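Here the structure comes first, spelled out in structure tokens, and everything after it is commentary.
All protein chains but one are shown in place.
And now, chain A:
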Amino acid sequence: INHIVHNGGLYKRPFNEAFEETPMLVAVLTYVGYGVLTLFGYLRDFMRQWKIEKCQNATEREEQKDFVPLYQDFENFYNRNLYMRIRDSWNRPICSVPGAKVDMMERVSHDYNWTFTYTGRVIKGIINMGSYNYLGFAQNAGTCQEAAAKVLSQYGAGVCSTRQEMGNLDKHEELEKLVARFLGVESAMAYGMGFATNSMNIPALVGKGCLILSDELNHASLVLGARLSGATIRIFKHNNMQSLEKLLKDAIVHGQPRTRRPWKKILILVEGIYSMEGSIVRLPEVIALKKKYKSYLYLDEAHSIGALGPSGRGVVEYFGLNPEDVDVMMGTFTKSFGAAGGYIGGKKELIDYLRTYSHSAVYATSLSPPVVEQIITSMKCIMGEDGTAVGKARVQQLAENTRYFRRRLKEMGFIIYGNEDSPVVPLMLYMPAKIGAFGREMLKRNIGVVVVGFPATPIIESRARFCLSAAHTREMLDTALKEINEVGDLLQLKYSRHRLVPLLDRPFDETTYEETED
């Protein structure tokens, strides 16, 4: 559905995002399934308590039974009775490079997923639809691997120090200049871990007396960083610009809660691509709002860097905007560059401040040299500076794969969430038994998928998440689509009634989850 532009033509291309509503019958049956499993969960807990059945999970010791109980909340109940039944779809050990095809170690469980044993067989050539390998740089051969091997023999693998002490290599300086050039910002800084980049740098940027406006579905690292900072956090509805504007207006008009003083800083936390929904942030509108209300923007491009935009520079290039409008551009090297770590890019004063005051710079070990070389080589490849057209070809291949895969799945009749151009494709499963069944059936047909259930998604909206890659050829995608079609017929997953919910454009009166007519 094309977003009807009523805000002055901010979008230069159509913005097609859709989240089809859950069919009523499916929702009712999902609750029935969860109800049955909950009853059996209570039965099993009863049997475990009265020693009719052997208790295989963690419990308190005998001496501690009179204290506050540790394992009685819903999370632990869910863990013991529901997660254990389908646990074999997760933590599967792979034993080759996670490229387009991967090898997996076969394991069986004789006591219903409490323990696993390896049969010793290795399943080879499983089509990998779960790794965040968007541009196919997870390879064990090629220019990146040769360069990394050379640097490994020169620098070794360990750094043995933090950035501020003895861990600042010339490779890190080279990497940071390259990242700044790639993004189009003044300066950048790289950290050893993507999660730590968010959780350790947001506390350095905001503190008490500041306001954080964070999207409903932000990643745990952003939420953790926001909570650690001590600032006031307000949540706006996912990708909903009316909700964000309402919060901004309230913040400017009313100020801090009791003293009514103006906020020291207002920081908007959004992500480029939300990995559980497959949706892309409405960046032109966010930037317009940010300029109007004079707040700051922190953009987490973990999944969108390298994967969106005509030359892979991320969501800012995808919308054709100026990178200097985004105050803090954060991203990770884990997804599209095939390495590990994160970066923050922005104005020179900001990055110089972070070099001194970030917890990650002071306490965390810096990036390992071969990893840095992998990032440098892959980034140069994407930019086209190594002399070949491989990078551009990969970016285009990813875009083609995305459009083809999404179109075919929608035609088959599955409910797919998210934007037409995002390489993350969530396919809705809803019922708990289908989560386990989908994972197992796809593995039987030699396709590895990631299924996601309760704590990461709302309880009835469990899904299977496909991550497309530029390394997938058309034949691999066709094989995968054929198998998904078969499994979809077998498990009856084709719920779509082709009734797409129109995107809400009406203004909201409250920041809660009800809407009133104006």
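Side notes on the structure shown:
Just so it is clear, a residue touches a chain if its C-beta (ideal position, glycine included) is under 8 Å from a C-beta of that chain, and two chains touch if they have at least 3 such contacts; residues count from 1.
Assume contacts and distances are computed from a predicted model.
For the chain that does not appear here, its UniProt entry gives the protein name "Serine palmitoyltransferase small subunit B", which is one of "AP complex subunit sigma", "Serine palmitoyltransferase small subunit B", "Integrator complex subunit 11" or "General transcription and DNA repair factor IIH subunit TFB5". Of the listed positions A:431, A:447 or A:484, the one in contact with the omitted chain in the full complex is A:431.
Residue-wise, the contact with the chain that is not shown comes from A:112, picked out of A:42, A:90 or A:112. Against the chain not displayed here, chain A makes contact via residues 29, 32-34, 36-37, 40, 85-86, 112, 431-434, 436-437, 490-492.
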